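Every protein chain but one is kept in place in this view of the complex.
Residue numbering begins at 1 within each chain, and the chains themselves are lettered A and B in the order written.
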Amino acid sequence: MTTQIGPGESGPPRPPVPPAPAEAPPPRVNYLNVAYGVKSWLLTTDHKRIALLYLAGVTLMFFLGGAFAVLIRLELVTPAGDLVQSETYNKLFTMHGIIMVFFFLIPSIPAVLGNFLIPLMIGARDLAFPRLNLASWYIYMIGAAFTIFVLVSGGVDTGWTFYTPYSTTYSNTHVVAAGLGVFITGFSSILTGLNFIVTIHRMRAPGLTWFRLPLFVWAHYATSLIMVLGTPVIAITLLTVVLERTLHLGIYDPRLGGDPVLFQHLFWFYSHPAVYIMILPAMGVVSEVVACFSRKRIFGYEVVAMSSLAIAVIGFLVWGHHMFISGQSTYAGLVFSFLSFLVAIPSAIKVFNWTSTLYKGSVSYDTPMLYAIGFVGLFTIGGLTGLFLAALGLDVHVTDTYFVVAHFHYIMVGGAIMGYLGGIHFWWPKITGRLYPEMWARVAAVIVFAGFNLTFFPQFILGYLGMPRRYHAYPEEFQVLNVMSSAGASILGLGYLLPMIYLVWSMRYGPRASANPWQAKGLEWQTASPPITENFERQPVVSEEAYAYAPEEEARVV
Amino acid sequence: MSSVADAHGRDADRHHPDLVHHFESLPAQKEAATFGMWVFLVTEVMFFGGLFLAYTIYRNLYFHAFVQSSRHLNLTLGAVNTAVLICSSLTMAMGVHSSALGRRRATVAWLLLTVALGSVFLGIKAVEYKDKFDHHLVPGERFQAEELHLEGEESRPAQIFYALYFAMTGLHATHMVIGIPIILFIAWMAHRGRFSPEYHTPVELTGLYWHFVDIIWIFLFPLLYLIGRHH
Partner (left out) sequence: MSEHIVSPGVYVAVFVALMVLTAGTVFAATVDLGMWNTPVALLIAVTKAALVVLFFMHVKYSSRLVALAVGGGILWLLTLIAGVAADYLTRNWVGTPGT
């Protein structure tokens, strides 16, 4: 029985007015104040604290990677390569790619939000292997240290793809250290995925069957499968590149009969599914947010859950579409092209089902919802242009142009980062126990959306007109579009700085959050904000479906 | 705050010293640990998989060079090493078996025997490696293909064979070098009486790892040593 709620009283109540200081609650023990001091953080095995350690790590890497993006966009304001030399420019886009892909996008949502929320969402006290979880953070930091070493000692110029034979034979930059950095951080990803898989299989609360799991958990399960099955392949690939440089192994050396295309196969066997490591968790976030701010169960819940698995599986069968012009067999190219189209099916299922969830829902536009709606739009553009690129014939025309750059930034920045920011805002009250300033947050969300489109939409046109990627100089007729892109990048940068400022501000000055400020469903909202170290006072028992948003629930005061 | 103390779950029913706080029971904890180990072994399969893939591709592209290179490997030493490793798998299985029955001294003895056999394997491997260095069959500028009876164009892919030989056996040996100290540590824990029929998961997991290393060698042996031996 669904009753339409009028627009006036629709949606979750606005974040409640902070309680007057006089009736401020007494200090309550939670995971943040249970212990103090550096040691209590660096030796913690609490998944929530480890999530915050990751948050610090990925935020640092995000702004590092962002600094390189700023320099790239500054260089591209003028057609002449006049700000940096071409060698320097090669290092700029390489460092931007390596840092953003391996040290921000891949760990961002799983290691921060997944780490924090999966045990809470499934009613567990912790992940299955808490010490392994802490170890994975240290491994990530060691990998990051390698990358920062590369950065201060002169950089690397192979592109984030480390293509052979340039990386193995010709490059005179720090390929070995950069490769080892990525190799090492890969193990952090593997251990996180392993931990999630075992946790989701073995630690669910009584009554929490697979088809009662939040879609966020389903998305992370699919992501973990990719992490576990794909990451070891990039590990061995980069290890062979390092060995080839140091010990002259020769596996990819054409002079010995080795085939550089084999490197590309191995590289993309991981690195294509890695895109789904970035986007699937963001899709999980969007599912949670859309359900909560439409006050409805996700339309076709089971299908959306299965589509995550389908994306993970099909995503492993399409890697050859990165290699259409590499000398790969035309027949293999045909097969990979066809299989690439198949990924569109589960992706479209998600988009249609989120949209159908909005239909007749009582929708409210709080900040997380703004990001979620932005995600759906931008992901759709990124996904549809992906179909252009999957088409063998058209891809030959736009390979290695800004069309490709724009396409994957729509997925990674417009998709993954929008999802990440939406998720950070949605669960910020749970993580910190404080509310962020809603007005500023909405302004920032709009700035991010506008800045993003101004940055990357012109790049579609640039690419279609034939501007190749990875050059620091370009013909003059491309300047207008490049200036638009650089202007958009500065707006986007502002949009990213704002949350940084007001979120930090809110940790001290934000109003205190109740246990469930959004009136959301899900076990993570059934415990205090911030939660206690053990997550729940008593073992929760689940007796209803996920997203059981119903009118009568609205009335109940929690 | 009694409720918080409650949540610690340190009540009387759950006081087994090896049960960590976030699991319901020892069997649940063991199930999770075993499954986690298997997921880890799957990642290992994919890790070695990259090299097995390269091997498959190049063996088909350069079959003759692979045959000639493979024939220079010492079949006797390879076969003996296979037998040694299978023996070590048996001793490891017996070690796990003894620990499940709570037989402390037998557990320690079987584990130490496993370490001994693993060391024999590595010793034989070192002899084989030295032979390849002596004959200039290590990839690099000083690689010499004359002894392989390969000339001109055909001699180059021989380096790829030996690159894969060293990479695959080297990665395998690295896993053994990591495994041996782990077994020694587990043996020491067993000696200290840390395990019981209820709790001996670390022994089992170490066993799984060691058997996995054995399986890798079961494939490496025919792929590297047994190509075209009948000519």
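Simple rule for what comes next: a residue touches a chain if its C-beta (ideal position, glycine included) is under 8 Å from a C-beta of that chain, and two chains touch if they have at least 3 such contacts.
If you're wondering where the values come from, they're calculated on a predicted model, not measured in any experiment.
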(request) From the listed residues A:Leu76, A:Leu262 or A:Ala390, report the one that touches the chain absent from this view. (result) A:Leu262
(request) Provide the residue numbers of chain A that touch the chain removed from this figure. (result) 201, 229, 233, 261-262, 265, 269, 316-317, 319-320, 325, 327-332, 335, 396
(request) Touching the hidden chain in the full complex, which residues of chain B are there? Just list them. (result) 27, 31, 34-35, 38-39, 41-42, 45-46, 49-50, 52-53, 56-57, 60-61, 75, 79, 82-83, 86-87, 89-90, 92-94, 97, 100-101, 207-208, 211-212, 214-215, 218-219, 221-223, 226-231
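Keep in mind that, in the parts below, only the chains that are shown with their structure count from here on.
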(message) Could you work out how far the Cα centre of chain A sits from that of chain B, in whole Å?
(response) 35
(message) Per the contact definition, I'd like the list of chain B residues that touch chain A in the complex.
(response) 1, 3-4, 6-9, 20-23, 28, 31-33, 35-36, 39-40, 42-51, 53-54, 57-58, 61-62, 139-141, 156-157, 159-160, 163-164, 166-167
(message) So in the complex, the part of chain A that touches chain B is made up of which residues?
(response) 29, 124-126, 128-130, 190, 194-195, 197-198, 201-203, 228-233, 235-237, 240, 243, 247-251, 255-259, 262, 265-266, 532, 534, 536-538
